[in-house]
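Report on one structure; see the data block that follows.
The complex appears here minus one protein chain, its other protein chains still in place.
Chains: A, B and C, in written order; residue numbering restarts at 1 for each.
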Amino acid sequence: MQVKQYLIRRLALLPLIMLGVSVIVFTLTRFTGSPVGIYATPNMTPDEVAALEERYGLDEPIPVQYAYWLGGLLRGDLGWSGVSVAPVTDVIGLKMAATLELALFAALVAIIGGIALGTIAGVRRNKAPDHAARFFSILGASTPTFWFGLLLLIPFYLWLDWFPLGRSTPEIFDSIGHPTGLYTVDAAISLNPTAIWDSIRHIILPAVVLGFGSMAIIVRMMRSSMVETMSEEYVDAARAKGLPEKLVIKRHARRNALVPTATVIGLSFGFLLQGAVAVELIFRWPGLGQWVTGAILSGDQATIMAYVLVTSLIFMLVNLAVDIAYAYLDRRVVLGS
Amino acid sequence: MMNSDDWLLRVEDLSVHFRTPRGVVQAVDHVSFEVKPKETLALVGETGCGKSVTARSIMKLVPEPPGEYASGAVLLRNLKTGAVTDMLSAPMDQVRATRGDRIAMIFQDPGKALNPSLTIGRQLAEVFGEHRAAMLLTQAGIDPEKGPIGSGSIASQRAGVLRRNFFHLTRRGHSRAIRAAVDDAVMSALSDTGIPNPRKVMSSYPHELSGGMKQRVMIAQALACDPDLLIADEPTTALDVTIQARILDLINDMQQRRGTAILYITHDLSLVRQFADRLAVMYAGRIVESGPALEVLKSPQHPYTQGLLAAIPRAGTPRGKLAAIAGSVPQLIDPPAQCHFSSRCTWCAEACTSHIPKLIHMPGDRDVACLRFEQADSIGVDPSDMPSHVASAEVVS
Amino acid sequence: MTMTSIPQSAASNEPRKDRLRTRASSVRWARRREVLREVMRNPLTVVGVVIITLFLLMAITAPLLTEANQPDPYQSPRDWANIDVGPGVEGHVLGTDSTGGDVLYGIIWGSRLSLQLSLTVVISTLIIGTIVGSVAAMRGGRLDNFLMRIVDVFLAIPELIFALAIAAVLGPSFRNIILALAVVFWVKYARIIRGEIIRVKQTDYVAAARVVGDSTWNIYRKDVLPNAVTPLVVQATLDMGNVVLIGAALSYIGLAQAGLTEWGAMVSAGQSGILAGQWWVSTFAGVAILLWALAFNLVGDGLRDALDPKTEGR
Partner (left out) sequence: MSVAVEHPNIGPSAASGSGDVMTLHDVKVHYPVKEGVLQRVTGAVRAVDGVDLSIRRGQTLGLVGESGCGKTTLGRVIAGLVPATGGDIWFDLDDSSKLLMERLRAIPKDSMSREDKALWSQLESNHRLGSMSRERQRIYRRNCQFVFQDAFASLNPRQLVRDIVGRPLRVYHEASGNDLDLKVINLLERVGLGPQHLLRYPHQFSGGQRQRISIARALALNPEFVVLDEPTSALDVSVQAQILNLLVELQEDLGLTYLFITHDLGVVQHMSDYLAVMYLGKIAEIGPTEDVFSNPLHPYTKVLRDSNPSLEGDDLDGSAHLRLTGTVPNPIDPPQGCRLHPRCPVSQPECGWQVDDMFQSLETSTPASFETITRVERSGPFAAQLVMTDDAAARHLHEEITSSRSPFGRAVETITLDGANVSIRLREVEEIPLIPVAPGRMSSCLLAGRPGGINPPSESR
């Protein structure tokens, strides 16, 4: 019951924060002056420009303009994407699916690798595996994703040609249905072995590159919370019960160490989303990141702003999901806050 | 010490060191004592005297590193077969089989010693799963020898009666029977400690229970397998005095009923009188005095014991006239070879700062480690350097 | 416990007291040195400090190491005769890019840009964040609530994406990257310092200062801030590296001026050559970014371990 109330409150906060994000985004669109420039041509007279402004409601006071804009947003009108030559709403779904797929696989790499490495490091504190894991985590946090991606391209694409660029081989991609929009999942559903292999071949390298930085963050957090729980008295109490060390670590130490790590996992999803920009660029992954870099270079503001709105929404939803997991993992959280 | 065969636990010459960046801390320094079956030995001392480390060493729970068993043995005698195990040198499997089964432990803060993310029921079930798997299977109507999973696989699947075994057994339709057997075992253990509503407690998480209730759960968990020895490490320090009284009543009562020997670790001498048969006082990693509890309390011989007793406020002491021991406990990082109490002792003489006093056996089953009871020639110093002598005959007057 | 004691008892001989005051500051300095020694005990931290020192030297002596390009020293001099040459070629130790820009020159002058970027962003956001977080935590109530909701909104947008949007709106230039990062980064500090202050405010030593009757400002200055600032110092150190990482990512995407000797831009400039086997431009520029971030991460991590309040002094 308490858990439910807590989650409802978190949920109620979500639209409020999204409203705040929309204010920021709107401010940004008006930052460089009236967006009438998109429609105006240099040889228009001031009167013609004013007429244009009136037509698009740009002569109204700023709050009113914001209300118009927000109204459009809520109806699903995210504007016209110059780079895609289509309404933003029409193209964003596909891009989002591609990015989400990449981010989810990267998250999988980061979470599994991070928890495993962090656990080992925390248990074998101040021994070789610990030092290795710590150095690895610092290295991961210091490596520029875009550079790391380029570096991996040299052996795995240029020399060995193991992993292709892009998201898919178009013919294979078109040969299966796409009920979910996530290529790997669709391929799995279609039970088409060629498609499954194609989807996995394409996603491995970008997912590893993208997940590397987040894994480093998770390793660091998992290690320190493992160190903390390993010194808790209930771990000694579990040993005093005669439990084997493996079980002591798994059920008593790691389980509790996961609780603080959960928040970091949520936050690291932000790193995945932002890292995706560069990774998509390098691996020619047709997602939001590639889309938005194109928009930046051509000054397509509607696309940029839609991108900011959508990624924030994804980020917040992921964190909400983590909060739910957190409340499940540690019942005391809710009572404590 | 005594050589009778009537003992359960014998700690011989135990030293535990901790390596720190600043030097080696000699937390426990050549400590020997023994616990007889069914008796209560109280190990008393102030913060940092090494009593908790001693207790943990018995279970081999001192973390290595930074800890290190520098010398000695912890011998546990099987009362039925007479076989003796050294907990410090035995293989880990054997140590684990002993923990929780023949030696159990209650911790100082029950709030910290219970896993916050598991229900009470699961935490107790772990003990049964670890040590009483065969018994549970029998109760569930499965022959542990011939059953769907042999006793061998139970031993290997040490998760015991929890998930993994359930999973295996579910397919064979025994899941419910085993679950019921576990629940019964857990509930009877809980209700044995006077927990009024064991079914509810079983499914609750530690934070939902009060401190006293948590300590009851800890006791239930510790006594689940009827251990020969219960180590109680300051079990009531974190509790209020009214709760403490009830927990002590409970431990007492359980001991009466089951004949468990208790090693009671405490800093509170006033608890000892109600509780202990024998008493050992520790100071700075060494035992300075031991003997029958009431005797030691009545006529303490070591200056530290005397000081400790005089420092406790009592009804009769005039206000502001407590006999405090001056100074504070010395650091135990690479300590000099001397009586550690010498810096605070009123009797301190030249010899005290150059010799480590040995535990001297006295009439009345008493031991004291103080140079006042030793002869100058036996340790080879000038008699004028010795503190004023006390003849051992004076002790039991 | 074994500190040199002040000889003789406290008689009222005047000259001794002046010594006392100078001694107090020397005791404080001794304490700081002790903490520093504790920090430097970790060899990895020392490695970090050495790398940072080298980068600093490089940035300061850039005009001595290479002759500054005129008119804009932050554009590599073009050597059109040597386009895309590999490392080791006469005059181009680390090779050149597709426009004949010298890679070593870019790395050396790029260190100045990185220093400028990280110092400007971290110092300015540290000040803003500390002020906002302190006001929120010390005042509490509605103001706190209001400020923290703003912080929540800022935190809802991933750093790089937020900075990317701002920089994109402002137009591609290195200055705008700095500005964009400054807008984004203060939030984290505000949140950290607020949390720490709220923690410290509940300690007994703050209660003790209140019992004595000291003013809120004095309590903030003497008790709250000094005890709350440690995680902020750690985070700021880590961010000296992070800012350069994100800044490089932004200029990699194309938000810096073309041809700038910024490391991220250099990686971008060299990437088309990679598939043609010209690995050196991107690689060396990337190594520079990596080393910079690594150095500050090592030091930040070492600071965190050494200054962790859980182990400090107790």
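Basically, a residue touches a chain if its C-beta (ideal position, glycine included) is under 8 Å from a C-beta of that chain, and two chains touch if they have at least 3 such contacts.
Bear in mind the structure is a predicted one, so any value in this text is a computation, not a measurement.
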Next on the checklist: Looking at the full complex, which residue from B:Val24, B:Ala97 or B:Leu309 touches the chain that isn't shown here?
Outcome noted: B:Leu309
Checklist entry - For the chain left off this view, which of B:Asp184, B:Asp226 or B:Asp249 is in contact with it? => result B:Asp249
Next on the checklist: Touch as defined at the start, partner being the missing chain; which of C:Ala209, C:Leu250 or C:Ala265 qualifies?
Outcome noted: C:Ala209
Next on the checklist: With the missing chain put back, one of B:Asp6, B:Glu64, B:Asp226 or B:Asp240 would touch it. Which one?
Outcome noted: B:Asp240
Item to check | Positions on chain B where the hidden chain makes contact | outcome: 46-47, 196-197, 199, 210, 212-213, 240-246, 248-249, 267-271, 273-274, 297, 307-315, 317, 319-326, 328-329
Checklist outcome for this item: Missing-chain contacts on chain C, rising order, are 1, 3, 5-6, 9-10, 12, 14, 17-18, 20-21, 23-24, 27-28, 31, 203-205, 207-215, 218, 222-223, 226-227, 312-314
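Everything below uses one rule, namely that only the chains that are shown with their structure count from here on.
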Checklist entry - What pattern do the touching chains form: line, ring, star, complete or other? => result line
Next on the checklist: Which two chains have the greatest number of C-beta pairs in contact?
Outcome noted: A-C
Checklist entry - So how far apart, in whole Å, are chain A and chain B when each is placed at the average of its C-alpha atoms? => result 52
Checklist entry - Residues of chain A touching 2+ other chains? => result none
Next on the checklist: For the complex, give me every residue of chain C touching chain A.
Outcome noted: 44, 149-150, 152-154, 156-162, 164-166, 168-171, 238, 241, 245, 248-249, 252-255, 264, 267-268, 271, 274-275, 277, 279, 282-283, 285-286, 289-290, 293-294, 297-298, 301
Item to check | Residue ranges of chain A touching chain C (in the complex, touch as defined) | outcome: 13, 16-18, 20-21, 23-25, 28-29, 31-32, 134-135, 138-139, 141-148, 150-151, 153-154, 158, 270-271, 273-275, 277-278, 281-282, 292-293, 295-297, 299, 301, 304-305, 307-308, 311-312, 315-316
Next on the checklist: Quick check on the complex: what are the chain A residues that touch chain B?
Outcome noted: 126, 232-234, 236-244, 247, 251-252, 255-256, 259, 329-332, 335
